[in-house]
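With one protein chain removed, the remaining protein chains of the complex are shown where they sit.
By letter and in written order, the chains are A, B and C; residue numbering begins at 1 in each of them.
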Amino acid sequence: MPKALHRLLLCLCLWLPFAAQASDAQDFASASANDRARLLQEWAAQPDPARLGLLGSLQQGRLGPDQPRTLRLNNRLRGLLDNALASQRLLSDDAQVRLQAAQHLQRRAQPTQLGLLERHHAAETDQAVHAALGLALANLQLVAAEPSVRLAAVRLLGESGDPLARTRLQALLEPAVESDEGVRTAARTSLDQVERKLLIGELLGQAFSGLSLGSVLLLAALGLAITFGLLGVINMAHGEMLMLGAYSTYGVQILVQRYAPGALEFYPLLALPVAFAVSAGVGMLLERTVIRHLYGRPLETLLATWGISLILIQAVRLIFGAQNVEVANPGWLSGGVQVLPNLVLPWSRIVIIGFALCVALLTWLLLNRTRLGLNVRAVTQNRNMAACCGVPTGRVDMLAFGLGCGIAGLGGVALSQIGNVGPDLGQSYIIDSFLVVVLGGVGQLAGSLWAAFGLGVANKLLEPQIGAVLGKILILALIILFIQKRPQGLFALKGRVID
Amino acid sequence: MKRRSLIKAFTLSASIAALGLTWTVQAAETIKVGILHSLSGTMAISETSLKDVALMTIDQINAKGGVNGKLLEPVVVDPASNWPLFAEKGRQLLTQDKVAVVFGCWTSVSRKSVLPVFEELNGLLFYPVQYEGEEMSPNVFYTGAAPNQQAIPAVEYLMSEDGGGARRFFLLGTDYVYPRTTNKILRAFLHSKGVADKDIEEVYTPFGHADYQTIVANIKKFSAGGKTAVVSTVNGDSNVPFYKELANQGLKATEVPVMAFSVGEEELRGIDTKPLVGHLAAWNYFESLDNPVNQKFVADWKAYAKAKGLPGADKAVTNDPMEATYVGMHLWAQAAQKAGSTDVDKVREALAGQSFEAPSGFTLTMDKTNHHLHKPVMIGEIQDDGQFDVVWQTEAPLRAQPWSPFIPGNEQRPQHAVKGQ
Amino acid sequence: MNQPLLVTATQKAGPRLSLVIGAIVLLTLIALPLLSLLPDGHSLQVSAYILTLVGKILCYAIVALALDLVWGYAGLLSLGHGLFFALGGYAMGMYLMREAAGDGLPAFMSFLSWQELPWYWAGTQHFAWALCLVVLAPGSLALVFGYFAFRSRIKGVYFSIMTQALTFAGMLLFFRNETGFGGNNGFTNFRSVLGFDITAPGTRAVLFLLTVALLAGSLYLGWRLAQSKFGRVLTALRDAENRLMFCGYDPRGFKLFIWVLSAVLCGLAGALYVPQVGIINPGEMSPTNSIEAAVWVALGGRGTLIGPLLGAGLVNGFKSWFTVAFPEVWLFFLGALFIVVTLYLPKGLVGLLKKRDEP
Partner (left out) sequence: MRPAPIHPHCMLEPSIDAGQGREAIGLGHVAAPGLDARHGTVLTLEDITVSFDGFKAIDALDLYIGVGELRCIIGPNGAGKTTLMDVITGKTRPTRGKAWFGDTLDLTRMSEVQIAQAGIGRKFQKPTVFEALTVFDNLELAHKTDKSVWACLGARLSDEQRGRIDEVLGTIGLQAARGRAAGSLSHGQKQFLEIGMLLMQDPQLLLLDEPVAGMTDAETEFTAELFKRLAGKHSLMVVEHDMGFVGSIADHVTVLHQGRVLAEGSLQQVQADERVIEVYLGR
């Protein structure tokens, strides 16, 4: 008899969640917009593990895992959903999940969740989660009736470097808001703590974005440092080489999507060799057909390559259309890593910085540690002499130019991950590229490196102060002045004049 | 010897020039329709599809027998995103090709560049893009939105409960007259709603700005101060880096929604929208609208793109300016039919109050006096498939207010079109 | 590049013939505006379209000539001449805007709800002062930039890139709305100049004739320079600057003089350009335009006087034709043109004519 009873209870327990979920789903489906919001808030206040599945599918606009997409969500509902979901997750056994939930609630917890948080905070065993919950709680306790509670909360907030904490604490400074003198002073001290933390975050952020911009400039300019810096070809079609690289990335992405959807995660890696090959191929073709006839006449190369760039742009426009094409970041390149509460470093940019440095290193090795590099340097320094020594100048020129363009292609792959991919992509980088090469000193790879990062950081330091436009103008003015002092650029060889 | 060669060269150049001037002289039983959209240069990204949709509409009208028994003959020119060239080409269309009407321009500057030409030669221009207002020419019909048909409802929505009840506004735009004027109007409007200046941040970036790290960081900082929304008038190309930066720095629509006025289906084609779900755009038309007229419009367009083998035809989308071009051309055809002629003055008269059942699902009417179309306002949410999902819309089309009441000095502006305003 | 510069194609072709051709061209150019005054529908009437088109091309031709003075003769390739052109245009535009606005502020300023004019607009309602600005703005900028550049012996590609950076900076500056020059929209919708309706055929004809006069004037000036010792010093400068210094010439002065002169010519061209096309905006400063100017010169044949004019005329003629005839693919033609010229006509079209001349 008790056995049966147990069974019955057991069945009930097993069956209950489904009952609950089903009914919730119906409630939600039948509710009006406002009722839905209310419903979600209730769920957030009294979580129930059984709703996990339902909330999950609601986020995708379905009433159940296998239901069709019928719900129309808006940001308000999405926010509440996330919130409800977080509080459900607090019940999870996995400390990691609980931690994320707690961190979410730090920012978004509603007063109605106060009780819930208090319970979990008390019950929580895991250190990290406990602390996180403490902060989340503190945010709500700032308006608690009991001054001592508020005081504790204020002190606790001092620990966090969360930008939200600053605004919350600032609010407490007015006597009108916070009656208790002690709490106010505590708020002041905590505020100072928080602001110190935030300042560090901001400075790091600026430095990083400077480096990131620098790496972009470097990738854009590196190829030019060879075609222009070494071969002396004023390659106005350089930007279009970047563009070709970006479009090859797009092509690879399409192909992978179609034939190997599994490998989509890694299409940028596949794109690298392709982009290099495409750009280098086009580059060599141009070198053989056009530029070969123009060595020693740099200014003519300017005009010819200008014509080439016009043709390439229009060709791409006719093939792929004038609109931008979609190049999606794969999972490992999207999102970012939260270093500090107010500092997120996007993966794509981190990777690009590394990539830029690698490419620069490889180029340097190629030019200084290989036979080809030796030949290139020989030919670029004294064509006739090299020819006499049996260096096949023609082939070397072709390979060198191809190399330059190929590197530009690699740059294009990187650019496609952070910017737009359209026919005019190259145009927006060409001037900066030339400035980098000239500033670094023509023919000086190391110079280009320093110039690129220098410009990037300078730009990013100026931008917050005087805005993007004035910043750029000021940079240009500085470059012009700088060239006055060092007409051959940062790393000019002694006594050698390039013109 | 030398003499001959010199003369040869001279005559050659002369003949080329002559050819250029007499190129498009053709049979006269047709009505010539000028299409003045950049097919090269920076604006080609937006304008090429308008050229194509115009050609499609002309085909459709011709298929129905044309206007007044005459077929329409498109004259396509490429002003190459070069503003002086717009004026030159405009003059050429009106004086050399003697077109009855011109559909064209995207940027305000191109419109301002051709405006004097059209007023001088009494031409007729249909301008299909949302713009800053502050203009009302008898020679132009504006089928795009005026600020009160796009910006203000959008901000009202952002402040509403469903919109997330934003209390702080980050006005981000490319530095040209449309964002400037729009933001000026918005600021005045927000003041009227009791939003203080410290809760409004106004930031401008140069054209083709590609590095939004600092700005997104600032948005984050600003948003810590309370419920924030971004109102973006960032222009075409810069949107991709902007949205990518938003996504990668983890700024979600649930925390800081971005309301864009210049981002439509075409622009989204260049972006992976999965991380952007929930960000907003305000237009008077979306491709995703579910009504028979629109279904036909979209189907026709996709078919046309395939048939003509346009690049990226498989992903062809429609957007607001395309709809505006489509509507504008039909309105003009109806008016010309009604007037029984293509004479500009007659057509202008006939156009007043002319109405057309538009893909937006409403019957749009050309205002009797101010040359602007009455348009419904819709707020769309970006979906992960690159389309918009309409989350809010007006019950009826709104009348345009080209002279915004929020800009001082506009009270005494005339409410009907006069030259040289 | 090495052909003696004072032996220009004109002389090669023999002074008499070239005079004849020159006279013919000049007469046609003078006839155009007069014919444009004929009543509409008259068989000989030249339409305003052709007049403005040719007028525009003539302005470009002046720019090409000015660029050739510094590139072809002194060997300094400037990729920033668009800036000087635009500055002259803006100076004139300021006057036209004031003229159009009457006593009030220019329209774009009232958009930005500015109360009074910025200081640098002072006096622009006076035509005379505007004219001074047309010369002073490009001139002084060129003077300052040139002084520093030539003092530190910036040459060749470095000079080109620096000038490009300069015009790029200028473009960004003028794009800013706060700068007070109408931002991206620039100046447009002009009404009248010196009280004459700017769209009246008479005004157009006069503007056109002024352009022709300026072109002829700068052509004569260039010719005199090429003839003078100054021209020979420039050539020497281009080929062997060190030698010249050891001969006791100071290259800086010579470079600076021709550089500023060329900038001023561009400014004047710009000033005539604006009222004819009816708009000036920062687009004119975009590096692309300046590079195109260089292309005109190279195509026509640099280091000669008629070369640049020929180049500017042809390229722009082609452009106007192509953009209508083949809107989709005209860029291919243009690009191919540049490549072919640089590959097969290193001395430009003039060079081609000369090659024919050699028996």
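Following the convention adopted for this analysis, a residue touches a chain if its C-beta (ideal position, glycine included) is under 8 Å from a C-beta of that chain, and two chains touch if they have at least 3 such contacts.
These figures come from a predicted structure and were not determined experimentally.
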| item | value |
| --- | --- |
| Among C:48, C:256 or C:306, residue touching the chain not depicted | C:256 |
| Selected from C:236, C:325 or C:340 as touching the chain missing from the view | C:236 |
| Identified contact with the non-displayed chain, of C:119, C:246 or C:344 | C:246 |
| Residue of C:28, C:113 or C:228 touching the missing chain in the full complex | C:228 |
| Interface with the undisplayed chain - residues on chain C | 2-5, 228-230, 232-233, 235-236, 238-240, 242-250, 252-254, 256-257 |
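Following the convention adopted for this analysis, only the chains that are shown with their structure count from here on.
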| item | value |
| --- | --- |
| Between the pairs B-C and A-C, the one where more C-beta pairs touch | B-C |
| Closest chain to global C-alpha mean, per-chain Cα centroids | B |
| Chain B-chain C separation of Cα centroids, rounded to whole Å | 34 |
| Inter-centroid spacing, chain C versus chain A (mean Cα positions, whole Å) | 44 |
| For chain A, residues that touch 2 or more chains besides their own | 313-314, 318, 469, 472 |
| Contacts with two or more other chains, residues of chain B listed in rising order | 39-40, 175, 204, 206 |
| Chain A contact footprint on chain C (complex, rising order) | 77, 145, 148-149, 151-158, 160-162, 164-166, 168-169, 172-173, 175-176, 287-288, 291, 294-295, 298, 328-329, 331-332, 334-339, 341-343, 346 |
| Chain C residues within the chain B interface of the complex | 12-14, 17-18, 21, 25, 47-50, 52-53, 56, 108, 110-113, 172, 175-177, 183-186, 188-191, 199, 277-279, 281, 283-284, 310, 313-314, 317-318, 320-321, 323-325, 327-328, 330-331, 349, 352-353, 356-357, 359 |
| Contacting residues of chain B [partner chain A, same complex] | 39-40, 42, 44-45, 48-49, 161-165, 175, 203-206, 208-211, 213-215, 217-218, 220-221, 224-226, 237, 239-241, 244-245, 247-250, 253-255, 257, 266-267, 269-272, 274-275, 278, 310-312, 381, 386, 389, 391 |
